[in-house]
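One protein chain omitted, others in place.
Presenting chain A:
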Amino acid sequence: MSIAVAGALTLSACGERGEKKGGSEAAGGSVKVVIGVDAPLTGKLSALGLGIKNSADLAVQKANKEKTVPGVTFELEALDDQANPTSGQQNATKFVGEKNVLGVVGPLNSSVSLTMQKVFNDGKLTQVSPANTNPQLSLGADWGSQKFARPYASYFRTATTDVVQGKFAAQYLYNEAKKTKVFVIDDKKTYGAGLANIFQEEFKKLGGTVVGSDHINPDDKDFSAVATKVKSSGADSVYYGGEYPEAGPLSDQIKKAGAAVPLFGGDGIYDDEFIKLSNNNSNGDLATSVGAPVEEIDSAKAFIADYKAAGYKDPYAAYGGYSYDAAWSIIEAVKAVVADNGGKLPDDARGKVVEAMSKVSFSGVTGKVSFDQYGDTTNKQLTVYTVKDGKWAAVKSGTYSG
């Protein structure tokens, strides 16, 4: 793993150094702009984190190669938060302290973002998360009672929220998979508990029954008691709010307890590691993930080809396309700011970039990228995936419409 990290770092560093060696350009006044990445690069969730980092790196390389912003050379700086809120906040502080950083892509976890938002906002530094789905981050703590208030102007995201995702999942499970008795489990974390709640409310509203619910500890590995409960509850499906390191073993143990029902989860379980950790007991399990499958969108084909060509060791994973778009939205914002200022980066570039972000609009890997008045993506597309023959396969793509 460390080799991969080092390798990717060298890659991005090379691009930059190559530019400098060009000599005349540096003399021509090329300004260095750093785009930060904060994600879990090591630890249990590193499969997703490395995908985020590499994809943002790809965007930076492309912008440099094509000279998207004349006179500006982009550089990537990735920090590891290990999915830990405290580390995330330290990284945010570090980024704010570096003058060249004009935008940060990340983090993966909503719980980490909660500790970073204020730091970024105080530093007027743009943050674009490719993966946060908890509604509170953009709509405020009272979003549940329909009182939307954007807490931080510097926060943006290219992923849809759990309000959309949880409801979409409930509608699919009830209307299309024809399941009526669900057992709801969550991991007590910001993302998992929030998602499970939204799902549960919508499922009940549609007419389904929640036959039982339970919580697990993210540090545990033995879920036999809850698996036994699922079996005796007579549930025909399980909804799990949480991430793949627990979801895999949970699915495995539910099946082993003798309950042949699918486990359904959100984008946090949509990863190949989930299938591995379930010991191949996950066939038929379901997951929703934000956006259309990257492999199926025309605009994404170039991304996939470029990603392959760049030779990253790790896959772009669930959030690759969103991370690329997140990085690219920062690049677009910088471009707008530079253009407004007569081709030069202004002194208060950070504040200007935050303002420019709300007007960003381009066709990205995941479709049209732009942000609404809360900083949320206007792209409300979602996809249901299922595990088939040990692989994730898309079942249904759609745009959530309330």
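Simple rule for what comes next: contacts are C-beta pairs under 8 Å (C-beta built on N, C-alpha and C of every residue); 3 or more make two chains touch, one makes a residue touch a chain; residues count from 1.
Here, contacts and distances are computed from a predicted model.
Only one chain is not pictured, and the protein name UniProt records for it, out of "Siroheme decarboxylase NirL subunit", "Sulfate adenylyltransferase subunit 2", "Branched-chain amino acid ABC transporter permease" or "Multiple sugar transport system substrate-binding protein", is "Branched-chain amino acid ABC transporter permease".
Contact with the chain not shown here comes from a single listed residue; of A:66, A:219, A:298 or A:389, that residue is A:219. From the set A:208, A:245 or A:291, the residue in touch with the chain omitted from the display is A:245, counting the whole complex.
Within the complete assembly, A:229 is the residue of A:157, A:229 or A:335 that touches the hidden chain. The set of chain A residues touching the chain not shown comprises 1-2, 42-44, 46-47, 188, 214-217, 219-226, 228-229, 231-232, 245, 249, 252, 256-258, 273, 276-277, 279-280.
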